[in-house]
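Please find one structure pasted underneath; my questions will follow.
The complex appears here minus one protein chain, its other protein chains still in place.
After this line comes chain A, so read on.
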Amino acid sequence: MTPTKTRASDIRVDLLEIARMIPAGSTVLDVGCGDGSLLDYLIQEKNVDGRGIELSAEGVNRSVAKGLSVIQGNAEEDIAYYPDDCFDYVILSQTLQAMQRPDRMLEQLLRVGKKAVVSFPNFGHWKVRANLGLLGTMPVNKTLDYPWYATPNIHFCTIRDFVNLCGQLDIDVEQSMAINAKGSRMPFISLFLVNLLATQGLYVITRKQPENSRA
């Protein structure tokens, strides 16, 4: 089988937004890289030096057959074995909510990576609120597409929750972006409105630099 080149049209729009945030030639770890399409795109289009971790055997097999350096593993356990500062960027796309301890994961992301790109479904979206508030049922939609009893997602948060957590963990938010129901970028009007209208949040985060260390 001949691996085919991953093109912009082949990957999800939200992944394309993540790809835009990664400078060409960076070293990248994609945590929960699925079938490797984002990683493949980054390598082909941006010449990144990319690695991946993926839990599912199917995803790993597809990734490796494409020629990607991807290991099968539980990211929360395996990321501990990477040394400090070994990647320019660590990507965690739509996976934060499936972690046992999202807070520790964020700290690990910023230990092994100088920066992290994190995207997650926004539990503060008005339809989610309406589902719970008016219908009294757990939401099931495109970004939250499992019934409550069979979901791998165990720690939902809202965009506001994420921003608050970053503050508690002394994490700097370098870029914030919101993605609407169509999967395309929406203007970051205000935290209140974005938290109500966005289905996904997308953040570039870094470790907080001590004030005098930049001199």
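Things worth noting here:
Methods note: a contact is a pair of C-beta atoms (placed from the backbone, for glycine too) under 8 Å apart; a residue touches a chain by one contact, two chains touch by 3 or more; residues count from 1.
Everything that follows uses one rule, which is that contacts and distances are computed from a predicted model.
One chain of the assembly is not displayed; among "Electron transfer flavoprotein subunit alpha/FixB family protein", "Homoserine O-acetyltransferase", "Amino acid ABC transporter permease" or "Cell shape-determining protein MreC", its UniProt protein name is "Homoserine O-acetyltransferase". Considering the whole complex, the residue from A:65, A:154, A:173 or A:189 that touches the absent chain is A:65. Mapped onto chain A, the interface with the missing chain covers residues 1-3, 51, 57, 60-61, 63-73, 78, 81-83, 86.
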